[in-house]
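Comments concern the structure below.
With one protein chain held back, the other chains of the complex are shown just where they sit.
Read from first to last, the chains carry the letters A, B and C; within each, the first residue is number 1.
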């Protein structure tokens, strides 16, 4: 049970995401195969493996850790999700204190800044059936429950992300590759929203929620 | 029951070959598919259809009828069998009397000349697993029984061709496409030998044997 | 899956090694995945950079050379290249007159090239972008990611490349590229799906008597799945879709492009049908028939049409010397 989101936890977060993504790579690929091109699992697997390799093991700044993670994702992924998740981590990192760790409230604000970065870059709004549909409610839930402490806030965020992801199923995609399908995109879980739920679940896991 | 191989019978021979080849095209193609490239049925179907279209309907010379048939085969087939059957008919035609029909003895000698043409052009000897294995015994049987009359000689030739064709099954091919297969060509009926048996059976049919 | 490869993850690097060995006229950086002309950067010449997922060869790596691209950045199979890679390629071909990025309209390509352009801008390189979105099978609305970039990419690379070779400024080269995009449309058809090496099985399924009309170059589904039919009927669907979107008239550049697994003879059959379809409406004055913008081993074809102008025709005709496209030298 952590009270502060410090560099060690940030590193652990990235490591756990990498493990979960690798475990779920086939599943994420299948989700993407249904309404995209099937590479989302492979893309994130490659990306987070690179991020683990680029973890700044010396710094005590969570901000530096996650900045490196964002950069690694951008440099290693290539697909739409690379720049988007890369931006998410880089923007949220930049919103963290320059040195040391962050409080729950600070992390909550940072997650919000991360999502704003994703929205600005990709142009997707809520309801467009993208990762935004999981990241937005997650950030909101985290901020709302931040006063209950890091673990509780992370659990709330993870749950919100999961619900947000599940809610993409009936939607018609308006962004990304799935939008080519028009109404045929309905009835499928968005792969990016699914991986976002996984990213937030990993956070809850590492802060001991 | 015909006593003379005249122009009318020659035309009927070509027409019946065309019908039988067309009926057996798939079968001949399958034989060729097993040890060649599968087009023997289509080749002969195209060739004899062209030959029927080129039948000289005005002449009373069997020689002229079959010369045109040979030419049509050469012009329409393309595969190995085109020049070979074309040569067979052209050479045997040239050995027939210039005008009118031929006696059984004359036709027997002509069939022999036809086979010699095939051997000279293709370089195949008996036992090489080709049409030669059917055409050679057929010509020999015809010549031997010519004194019994045209129908009897034609029946003997047809039977000899059939036996000769069947005897190609165990042989290893030494000519044509099947020779690439080496020992894998053993155990298959040679398609050209099979079609030769059909050509001779058609002769027996039209002379009323 | 049966493929002539030495491991599914090594395909891109191994193919680049093969290119390096086969084309001494190209500089191939296998490590960084950049193919450049050996004479790059050419001082005073606008640089042309393109790239995208691998699996569409000869696009883009086979279109580097005189009169066309200065550099290409291949990504993983069907995955866009990354910003660092594009930035490095951009830097490598900047001859002081700026660099044009030719980008196919897919979210991944757009975002990665956009980030690269920002990085290159930070390095002081003047970067412009032409976004190719020629695929009429996709509804073009604010409710989608917009039309996909397919066959017209080759037209843009050839024509902008010729203009850059002639010494035109970045603004002109960009304008010509955009003009080609505006005047070009494509429509694709898949008869059988393709298999990404890393996936090991076909990306989608098609019945024995089914085809995908309006397919993308990654096998993305299109307008409809329908029964198999003759080439002339398929051509009618494709040409009607193109013509409805951009009425065809005057002089045309037409490409009948194979998806990778279709024999050349069939592409010529399709071209004959396209010519018949157009007769009385427009005139094909320039053409390409072959495998240019492929989707691995997919069978099928796409048809791309560009409404020519005298200037575009002239630029099309200028010399080009790349592994995939060559004439005039």
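Simple rule for what comes next: a contact is a pair of C-beta atoms (placed from the backbone, for glycine too) under 8 Å apart; a residue touches a chain by one contact, two chains touch by 3 or more.
Quick caveat: nothing in here was measured; it's all calculated off a predicted structure.
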| item | value |
| --- | --- |
| Visible contact partners (per top-of-document touch definition) of the missing chain | B, C |
| Which of B:39, B:116, B:159 or B:190 contacts the chain that the document leaves out | B:39 |
| Identified contact with the non-displayed chain, of C:96, C:167 or C:230 | C:230 |
| From C:11, C:49, C:117 or C:307, residue that would touch the chain that is not displayed | C:11 |
| Residue in contact with the excluded chain [from B:122, B:137 or B:151] | B:122 |
| From B:84, B:111 or B:155, residue that would touch the chain that is not displayed | B:84 |
| Positions on chain B where the hidden chain makes contact | 29, 33, 36-39, 42-43, 46, 74-84, 121-122, 174-177, 179-182, 184 |
| On chain C, residues whose C-beta touches the chain left out of the figure | 2-7, 11-12, 14-22, 54-55, 57-58, 62, 191-192, 208-209, 211, 228, 230-232, 234, 256, 260-273, 275, 284, 287, 289, 291, 294, 296-297, 299-301, 323, 326-329 |
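Going forward, only the chains that are shown with their structure count from here on.
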| item | value |
| --- | --- |
| Overall pattern in which the protein chains touch one another (line/ring/star/complete/other) | other |
| Whole-Å gap between the CA centroids of chain A and chain B | 78 |
| Separation of mean Cα positions, chain C and chain A [Å, integer] | 32 |
| Chain centre separation in whole Å, for chain C relative to chain B (CA means) | 55 |
| Touching two or more other chains - residues of chain C | none |
| Interface hub residues of chain A, defined as touching at least two other chains | none |
